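One protein chain omitted, others in place.
In order of appearance the chains are A and B, and numbering begins at 1 in each one.
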Amino acid sequence: MLAFIIRRLLQSFFVIMAVGLLAFTLFRFVGDPVNQLVGQDTSVEDRERLRTALGLNDAVPVQFVRYMWRAVQLDFGLSYQFKQPVMQLIAERFPATFELALVALFLALAIGIPMGVYTGLYRDSWLSKTFLATSLVGISLPTFFIGILLIFVFAVQLKMLPSFGRGQVVDLGFWNTGFLSRSGWLAVIMPAITLGLFQMTLIMRLVRAEMMEILRMDFIKFARARGLKNRAVHFGHALKNTMVPVITITGLQFGSIIAFAIITETVFQWPGMGLLFLRGVQTVDIPIMAAYLMLIGVLFVIINLIVDLLYFAVDPRIRSAAKATG
Amino acid sequence: MRGFAKAFAGAVLAAGLVLGSGAQANNFRMGFQGNLNTLDPYTINETFTVAFLGNVYEGLTRRAPNLDIIPGLAERWEILEGARLWRFHLRRGVTFAGGEPFTADDVLFSAARVRGETSDLRARIPNGAEFVKVDDFTVDVRLPAPNPILISDWDTWLIMSKTWAERNSATEAVSSRATQPGFSTLNANGTGPFVVQSHQPGVRTVLAPNPRWWNDANKQHNLTQVTFTPILNDATRVAALLSGEVDWIDPVPVQDMDRVNANPTTQVLAGPETRTIYLGFDQRRDTLLAPAEIPPAPAGAAARTSTNPFKDVRVRRALYQAIDVNLIVQRVMRGQARASALMIDPNLFARHGAEFQRFPLDVAAAERLLDEAGYPRIAAFRNNSRFSVGMDCPNDRYVNDAAICQAVIAMLARVGVHITPIIQPRAQYFAKILAGGGYNTNFYLLGWTPGTNDSHNVLLQLHGCRDDRGSGGVGVANVGGYCSQAVDALTTRILSEANPVVRDGLIRDAFVISQNQDVSHIPLHQQALAWGVNRRVTMAQRPDNVFMFYHVMMR
Partner (left out) sequence: MQHVEPSIPKAGQPGPRASALSRFFDSDLWYSFTRSKVTMLAGFVTLLYALGALLAPWIAPNDPYDLTKLTLWNSNLPPMWLAQGNPEFPLGTDDQGRCVLSTILYGLRISLGVGISAVAISGVIGIALGLISGYVGGRLDAIIMRIADVQLAFPAILIALFVDGTLRGMFPNAAREASAFWILVIALTLAFWVQYARTVRGSTIVEKNREYVQAARVIGLSSFTIMRRHVLPNVLGPVLVIATINLGLAVLTEATLSFLGVGFPPTEPSLGAMIQIGSRFLFSGEWWITLFPGIALAVLVLAINMLGDWLRDALNPKLR
């Protein structure tokens, strides 16, 4: 077990190095940061001096080693546009993205699971079919389009919800939150729906499929035979057993939600990491792009590691396979 | 009359106080398409950033809403010794927001700082200019050559406090190459009508009125707060205005103007902007770049003058006459632009409207010119075309830039010139076509606002002969590499000519050569400024897209 964990940790280290290399080399070729930093009429000599000062004229391996060494110390350099340490910018923006992702995920679970259970239990009812069909419509339109439509209806026509931003934000020192004000809650509704719609559909269909499978299993039949009520069978036994895959998927989805927040944050001008990243791409702000990528990479690797270890603990087949292949 | 005005002002003030203490604070909420990245006024020479900071800091001069130069921190100035010596008399009794008194030392300090290695606004002060402190409130600027337009862009050279900068180690501009964060990036201390209350770059910036502003007694605004938020997405920005969440947005996409005006609480403030949108051709290279394709001349075709079709003035003129600029203005710009015959706004050059006309739209003439230049249609080439060339175009810089390019491409297709669009976001676009990318383009769309509001800037930067890398500052934005010794000679004379009538004559001569004879560029139009504002806001709109909050009133 310990050897397995150490090996996985080592592998994760190489993965992160690879992500770093990937991020670094890719971004090394995206546009020319110098043009973003100076006005249109800056001379070539000045531009060249700037390139040297930024280290863009050094050999690429040198730039990479320098970059990774600093990254280990959480130093991703200064953002070209903001002249602020990238880590500080990301730390400022992270709460916004995290809270948005949290609400989106909550909505997805709170709506997706009951709908999944219902459609799993009553496969052929018209309500199930309606749920299934509407959830499909939700994943049949691009995210940005849904966001703009929501803004058009609820902000412009009905004037019920704000069209952009986080509303009133309370600064707790280490964290800034929109959860402590009414306007903050109002502001998060539309972005969270936009971001969570896809996940909701996914979770609903996952729960439905699992429910349908589990309800056919023997232990459910036994439970029924024991005379347990439907409610107890469905929620006590069946739903409980669907939760393992749901939790796994949810864990894996959390990272992808953060990545997909790029689009939602752009539409709703939500001041989070995704917006920072997209703006970074548009203005070729290499330090921001690279740091963001590293962050997403590390996040995914950690979640994957946890999931792998969970599988290892749960599924004896994989354990024996791991042993067999050494 | 004056007494009445005073009484009225008093009444308004009293009303303001009553309201201010009640529910209605006048918080002016702005939504803009870009970020405010720094509070250091010398970090980047970009219209929006410098304009915004012009509410916190002030220059020696200011510009009135009609762009006239008016006194700022300098109360008055004298032009001596044939414009070789400028003497500035500074305003007395001015203090910075932090309490530091404003003196000649601050001007000398700011001059040194703006000319420093790390400043992006170095061009504000000509080479060799010497700043001399005569006394605490008089500064002389001695110039190596006569310069009658010295102060034309000094309204955006903002004066900083020497004491404050030295106390906070901010004596050098925070440059683009900074590896350490600078104090002046997040903190500001100016003499202007507003002070920065909080600033979170890319998220929100809050300003409050400066009660110690020297001109506070005559202030023309009634704001209690200014909240700036970048809203990058067009639709979201318009929605925020329509739903009353912001009071001002810039820009309003042209297609949404009717909608904004139809909304009972909002309207569009549209006015001419001094930016000229134009097309340029590569007149320097002998061979065009990929993806250009110039098929060999078929038998019987007229002789060509060069392997680069754009070196032939007939080709340039043919393209000019094939483009229906009025249709672009009407359909793509929805009337929110004015077709231009010159590379400069008529408001900035009086003889533009009177003496210069665009070449008329004439598709038949265009086809004839292309035939004469040795580029007949070839049936087998790209569906009966003459030649093919790539066109560089941004898609997030100017109003409907990519749509204009598409329209141009379709119009040129009709005279047999095949264009491959290379449409990119501005980061990649500028990287490619400007000096840093080696002017890597054959045909492009660009916009230009002369920072000095003067033709000399246009002639020097966009028409001046340059080398391959644009070194030396002459013709640095002359992307196509147009070159005429006659124009250059005139440009040099224009700089030092003090007599405005003679000067305008020289400018006219230069434009006659570059535009009428050489067709150096195809000027398209000046786009309109389009601000969306809530109807409870009254504000002045300046053609240079600089906005002053002290011209904003809210109901």
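Please note the rule applied: a residue touches a chain if its C-beta (ideal position, glycine included) is under 8 Å from a C-beta of that chain, and two chains touch if they have at least 3 such contacts.
Everything numeric in this text was worked out from a predicted model, so none of it was measured.
Visitor: For the chain that's not shown, point to the residue among A:Leu56, A:Ile189 or A:Ala209 touching it.
Guide: Candidates A:Leu56, A:Ile189 or A:Ala209; residue touching the omitted chain: A:Ala209.
Visitor: Could you tell me which of B:Ala74, B:Ile409 or B:Ala477 touches the chain that is not displayed?
Guide: Among B:Ala74, B:Ile409 or B:Ala477, only B:Ile409 touches the chain that is not shown.
Visitor: From the list B:Ala97, B:Val114 or B:Val238, pick the residue that touches the absent chain.
Guide: Of the listed residues, the one touching the omitted chain is B:Val238.
Visitor: So one chain is hidden, and I want to know which residue out of A:Ala91, A:Ile139 or A:Leu309 touches that hidden chain in the complete assembly.
Guide: Residue touching the absent chain, from the options given: A:Ile139.
Visitor: Spell out, residue by residue, where the missing chain touches subunit B.
Guide: With respect to the unshown chain, the touching residues of subunit B are 234-235, 238-239, 242, 253, 255-256, 258-259, 289-291, 324, 327-328, 330-332, 383, 390, 395-396, 402-403, 406-407, 409-410, 413-414, 420-425, 428, 432, 437, 440.
Visitor: What residues on subunit A make contact with the chain left out of this view?
Guide: On the side of subunit A, residues 7, 11-12, 14-15, 18-19, 22, 26-27, 29-31, 132, 136-137, 139-145, 148, 152, 156, 198, 202, 205-206, 209-210, 212-213, 216, 245, 248-249, 252-253, 255-256, 259-260, 262-263, 266, 278, 281-282, 293, 296-297, 299-301, 304, 317-318, 320-321, 324-326 touch the unshown chain.
By definition in this document, only the chains that are shown with their structure count from here on.
Visitor: So in the complex, which bits of subunit A are touching subunit B?
Guide: 30-32, 34-45, 47, 49-50, 53-54, 77-78, 80-85, 89, 92-93, 148, 151-152, 155-156, 159, 162-165, 266-269, 271, 275-276, 279, 282-284
Visitor: Over in the complex, which subunit B residues touch subunit A? Could you list them?
Guide: Its residues touching subunit A are 31, 35, 37-38, 40, 43-46, 120, 123, 174, 176-182, 185-186, 200-204, 229-233, 235-237, 239-240, 242-245, 396, 425-428, 430-431, 434-437, 461, 469-473, 476-477.
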